[in-house]
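Note that this complex is displayed minus one protein chain, with the remaining chains in position.
Then we have subunit A:
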């Protein structure tokens, strides 16, 4: 029988894909790419899309609307890229497009050819007419390896991925040998992006050499860090790249079964991945005898059920087996005996999604990015008090300062930077002294934080470090699986102490106690959850000790955040007589009229929500927050009998 090699088969598939694409896109029809990942949808992308469709219909215009994944610019959502060839303009990226602007754009740009430049972020490609987004620091300082095509392609279209050379690395590998893949990945120096940074090549080699008839590859997409969403975005924006990475891994280690373990809270990612699996199987890129080779691979999705500890690989395996997700003693490591006792590779979404690029462009190219010990790029979700929040992919070795201030635009509202929390519940809070730290596995660990999964929360002067530590302990305490006494009881005890400090009931010896208890938990816990749970406490205690001391000794929260230690009052000199703005906004009716017809707050009733601060018009700015709480003057409510007089 006539047999084509995998690369030729793929070339045929890609050619058909390009043909179909050419048919779909006509030069005279504008294309609208609307970002419709979870983040875009939350910002109103669905309403924006509906408005476009309705306006086009009303004007009798033809346009192609494509729902794309994420560009990473969450701060500018909903984002729309319009390519209107007839206008002579290059593809333009529009930001914060609500339904009103959408209708306006149809009329002005699509109908009249006026691109309404005030809503343009930039052109998508360099040109002579107007600045391109690629010139902005946000774009030019990024280097996209994993997210290269995110936001540019339709995640539901296998054709889009194929047309860009997708599955090319797999086809090449199938024509060579598993050993070639293992060598390239090892040579690239790729380290796991799931947190610990274990060398991927070494993990794969161990699994490949493990004697067994059947092996398993698991993609860890549990993404439990409560402030990180890179993995979700990659799955929603370019699912085939992940599948290709998984197929390469399976081929290299000799597995015929693979599982994507996705967090339950990510329904859109689940649907996107499932559809990609189905499409790839139909095209012969997954399933039996892939691209005509002898290699077969079946990928399925397993939905996690909302337990942070299940991100830990042994707990994750327990949960797929239908048990409570409790971490197990290692060794044996999953690569020796994992799911159902078979050798199992567990890798993070980003790790696997990096592999196709490494094989396409070579290990040498990959090593040219990043640092000697941490080659490649790092992907962070940078959120919190930062101007341009979103997803960024930067070369390893970039400093925190460059990332926060140059790429992400610094701290908004002219506030001062206070801390950056990296690595989520396992990571730490770094102070301004560490802004010149290089972002790579080793430097961050040395500073007491951790690369972690890639969650980064920037905090300004209004954030209380004790409160942040308390927040993370509350989280880990809740999520401890309960197997180890130190983790179970110790985290609860830590939380108790932090609770009392933030309530102004801290004792002098508490700081010492936090420190010793933290060390005990670290040493007495089985899995990473317990081992790292004290990190947020230890780092904040080390870098922000004065804040702890203020809470304990003066019952004062320097950031004015801890509610038990603060109070709101209205400055009678500033309050405008007769302006009732604050009264209506108070959810507990704590604001009353004084004898002098000004407003005052009933300290007994006030729940310290801060609404009145926002409600008070800026020209009066009369609501004041103070700490310690006793600094707020007590004003008596006039007796009803005194009446209005």
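Assume a contact is a pair of C-beta atoms (placed from the backbone, for glycine too) under 8 Å apart; a residue touches a chain by one contact, two chains touch by 3 or more; residues count from 1.
What we mean here is this: contacts and distances are computed from a predicted model.
A chain of this complex does not appear here, and its UniProt-recorded name among "Nitrogenase", "NADH-quinone oxidoreductase subunit E", "ATP-binding cassette domain-containing protein" or "Amino acid/amide ABC transporter membrane protein 2, HAAT family" is "NADH-quinone oxidoreductase subunit E".
Listed residues A:10, A:39, A:277 or A:379: the one in touch with the omitted chain is A:39.
Taking the complete complex into account, A:266 is the one of A:52, A:266, A:441 or A:486 that touches the chain left out.
Residue A:381 is the one among A:381, A:540 or A:566 that touches the chain not shown. From the set A:321, A:446 or A:554, the residue in touch with the chain omitted from the display is A:321, counting the whole complex.
Of the residues in subunit A, those that touch the hidden partner chain are 38-39, 41-43, 74-75, 77, 223-229, 232-233, 264-267, 302-308, 319-325, 381, 383-385, 389-390, 421, 424, 455, 457, 459, 463, 468, 471-472, 475, 481, 585, 587-588, 607, 609-611.
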